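Of the protein chains in this complex, all but one are displayed in their positions.
Lettered A, B and C in written order, each chain numbered from 1.
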Amino acid sequence: MKYENLPWLILFLPLLSVAVITLFTLRSKTVSSLISIGAVVTGFVMTLLFINANGFQFSGETSANWLSIGGLQIDFGLKLDALSMMMLLVVTGVGGAIHIYSFGYMHDDESMARFFAFLSLFTFSMLGIVLANNFLMMFIFWELVGVSSYLLIGFWFEKPSAGDAAKKAFVTNRLGDFGFLFGILMVWGLLGSLSFSALQTTLAANPALLGASATLAGLLIFCGAMGKSAQFPLHVWLPDAMEGPTPVSALIHAATMVAAGVYMLCRTLFLFNSESLHLISYIGGFTALLAALMAVQQNDIKRIIAYSTLSQLGYMVMTVGLNGPTPAMFHLTTHAFFKALLFLSAGSVIVGMHHEQDIWQMGNLRKKMPITFLTFTIGTLALCGVPPFSGFYSKDAILTQALAQKSYLLFGVGVFVAALTTFYTFRLFFIVFFGKEKSKAASHAHESPLVMTLPLIALAVFSFAGGFIGITNNYGSQFVNHHEALSMAQQFTEPFNNLFPMACGLGAVAVGLFLAYSLYNNAAADPLPTKLGGLATLMKNKFYFDEFYEATFIRAHDFLAAVADWLDRWILEGAIIGAIRGGTDLSGRALRLAQTGNLQTYAFLFVLGVALLLYFVLGK
Amino acid sequence: MHVSLHHYLFVSFMLFSLGLLGVIMRRNLLVIYMSLELMLNAANLALVSFSRFNNKLDGQVLVFFIITVAAAEVAVGLALIVALFRKRQSAHVEDLTSMKL
Amino acid sequence: MEAINNLISGGVVQDIMFYVFAALTLLCAILVVANPFSRSPVTSAMFLVLTIISMSGLFLLLHAFFLAAVQILVYAGAVMVLFLFVIMLLDLKEEQRRKIKFFGLAAGLVSVSIVAGIFIKSLASIKLTAEPALEGETYVLGKLLFTQYTLPFEIISILLLVAMVGVILLSKKKLE
Partner (left out) sequence: MNSSLIMLEISVIGLGLVLMLADLFVPAERRRFIGYAAIVALGVLLITSLSGNGSCGQFGTAFGGMFINDGLSLLFKQLFIIAAILVLFMAAEFSDKLAAGSVAEYYSLTLFALAGMLFAASSNDFTMLFVSIELITITFYVLVSFQRSKIQSLEAGVKYLILGALSSAFMVFGIALIWGTTGELNFTKLAAVAPQFADSQMFLLGVLLVLVGLGFKIAAFPFQIWAPDVYQGAPTPTTAFLGIGSKAAGFVLLLRVLFTAVPSVTAHWANLLIVISAITILYGNLCAIPQRNLKRLLGYSSIAHAGYLLLGVAALSASGQSALMYYLAGYVFTVMAAFFVITLVMRHLPSEDISGLAGLHQRSPLLAATLTIAMVSLAGIPPLAGFFGKFLLLKALIDTAHLTHNHGYYCLAFTALIGVVISLYYYFGVIREIYWGKNPEDLSPIEISSPAKLSLAICLAGIFWIGLFPDTVLNITNLAATALGK
């Protein structure tokens, strides 16, 4: 392996940037942000250099002895293979674009230097997860990601909701992490090692070693992914986390942090047995469905995208559960491109609208913000899976995988969610960019500066072409034995090898698009489209369809969405989480009553304690 | 019935329990403190009787230490109670509840 | 002296004396803790002195002559004087008879009787093998104290110093 030291540099550059910013340049906004941007962009260039020198067809590790506990040695080491390289590219590449964009977005913020310090800390933690070669190290960076996202989500601390959202994100994540830690301890106890490669070798040699607890261990480890990748029922933190600045939403909730869970599952896929994978796939599918249903009811531009993220994450987890790490990672990568693009474009819209986020206040922005409109369109098409945009290829790969695993229910869910996705995305698209301006802000909207639009364009290119530039080849070399690399033309036509899933996917897109168009195009205006007489019957049909839709689909859908929302708000948030929180709080207050401050009570409780102790040990 | 170790230990145990009762029942800090002395004395009695019946002198040495420590503890404790009394004009436990919950 | 020794070593007399001293000790201890006639701390203190004196009688029966003396000198002589001194100094009024909380009383009695019950139950596990043998000679005790137990002895001296400093600090009248 050439340039073996480069990955270390890539990892530690952002940390260095944190140190330099906090210690020296906190006063200067520009210098701090340039240092932070420089660190991540240099990381991206170094990653390219490293890949250029080594290609993807390798797998190696570089490590330093860190600690040994009772005969077990744990290294601080980096895992270097196609999987981590691709993720490095995503994190530094997409992350770099977001860093540059932030330079424009946060330009008027007082504490921009602090923001970039946090951003670098986050990048460092995320790179640590990607590169970790053992569970312990991964867990440590996992938690660091949690802490730095806590800082970023709560960045605008003047808003109390930001503080609440940050705390909620952190605590919900920690809930999952404890399952994760428990799983790690269990794996450690059963297999005696924490290094991924050692574990894989051990399990390959003796698959029965995990024994009866294999399912439990797998599910506990999945708990970690459940928290980070916001899977049901730990998904509640993600929509609230939109309180952070928009670049944070793009970085954390599209490209990196939420992807960590899926990445971790793929990294440790060898640990999971079929039962646990089965359950994982259903949790993923359910999350995808639930989130898509909820997205339809939202009016906040960022929230819609956030729910869509949830839904897409559900897709990925479902695919991992269907034993398809390649399509899952493929979708993760393309999703990183187009979702970051969507978030950043939304951020551009929000800036253009002077921090208005309600879509019903927007309208007709395509004229005012042409570049943003273009990039948003590309993002939308990619998200919906319109050929030949990247989302089409990765979604098709997922559907094909579901069919190949003969999981017809999940295949159905996938197709249905694809239709829903198209529906709500285009709903957003039509309301925001078409029709009439629905507020003054919309009439005076303006295009964002170049430093913000350039990253948008870069991301748009990848959102368009991500499907056939060899991403599957690179992942395939990791997960599939004797993987044959496909040429670009072969990749381009890959979906046509399996016509049925492609047809279903495209059909879903068409249905969704049609519904969205018929309902929301010029929704607030144009009572009767009299422009073309020949289309009058069509309009009439539309009218019929509206009736039909109103009577059945919308009602049913409203009901479903309301149920989902109700479930989310009252059962999950209110009852379960509320009961846990309220219960602990209440029991804390009750227990505290013993603390009367009266010495005599204390003495009595002390003696009671002694009496109980003696009774239980000696009284029988 | 011939007096044996059991008899002495029984007295010691009763003394200890009486002291314990005093600590949790009385409200006056000084009386609570006296009850604590009773408990220490019970330990002394147990040690001396074990010493006699086990034919070892270490118990008596320990008693010597306990008496000294008790004296030191009493001195500090009473000084503390006096200091508190000066502030509060009370030596009752109910009046000591400025910190709670 | 010899007459007393003979009397003490005589089995029956010794037993009777044990019962007398034991009864006195426990009775006085009860009166320290729960005197039905007075709740004044002074009464409690006086009965504590009596308890200690009757205990030193038990010590004599156990042939711990030095400790019996120490018990009276240090406890009855010094510690209890300190107690009485403080009681007088503070001019404590009699503890008011407040309404007894029955629940508290019952709970306290129950937990103390659990402790006492387990204590007494554990008596059965002591095997009565040895006859009383030890003669608590002061000379031997002193020798033990200054050879084997030098270190704790010295630590105790530091402890007394700490107590002294502490008492002075806590009872200095005025803050400088």
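Remarks
The working rule: contacts are C-beta pairs under 8 Å (C-beta built on N, C-alpha and C of every residue); 3 or more make two chains touch, one makes a residue touch a chain.
All figures in this text were calculated on a predicted structure; none of them were measured in a lab.
Although it is not drawn here, the omitted chain touches the following shown chains in the complete assembly: A, B, C.
Only one residue in the set A:W8, A:F24 or A:W66 touches the chain that does not appear here, and it is A:W66. Only one residue in the set A:A205, A:L499 or A:L591 touches the chain that does not appear here, and it is A:L591. Counting over the whole complex, chain A has residues 66-70, 136, 139-140, 143-144, 146-147, 154, 157, 160, 163, 167, 170-171, 174-175, 178, 181-182, 185-186, 188-189, 584-585, 587-589, 591-592, 594-595, 597, 599, 602-603, 605-610, 612-614, 616-618 touching the chain that is not drawn.
Counting the whole complex, the residues of chain B in touch with the unshown chain are 16, 19, 23, 29, 32-33, 36, 39-40, 42-43, 46-47, 50, 54, 56, 58-59, 61-62, 65-66, 69, 72-73, 76-77, 80-81, 83-84, 87-88, 96, 98-100. Within chain C, the residues in touch with the undisplayed chain are 118-119, 121-126, 148-152, 155-156, 158-159, 161-163, 165-166, 169-170, 172, 175-176.
One rule holds for everything that comes next: only the chains that are shown with their structure count from here on.
Mean C-alpha positions place chain B and chain C at a centre distance of 7 Å. For chain B, residues touching at least two other chains, in rising order: 20, 24, 27. Multi-chain contact residues, meaning those touching two or more other chains, occur in chain A at positions 604, 607.
Of all residues in chain A, only 604, 607-608, 610-611, 614-615, 618-619 touch chain C in the complex they form. Interface residues of chain C facing chain B in the complex, by the touch rule stated above, are 11, 14-15, 18-19, 22, 25-26, 29-30, 32-34, 39, 41, 44-45, 48, 51-52, 55, 58-59, 62-64, 66-67, 70-71, 74-75, 78-79, 82-83, 86-87, 89-90, 92, 95, 98, 105, 108-109, 111-113, 115-116, 119-120, 123, 126, 128, 130-134, 136, 140-141, 144-145, 149, 152-153, 156, 159-160, 162-164, 166-167, 170-171. Per the touch definition, chain B reaches chain C in the complex via residues 1-11, 13-22, 24-28, 30-31, 33-35, 37-38, 41, 44-45, 48-49, 51-58, 60-61, 63-65, 67-76, 78-83, 85, 91-92.
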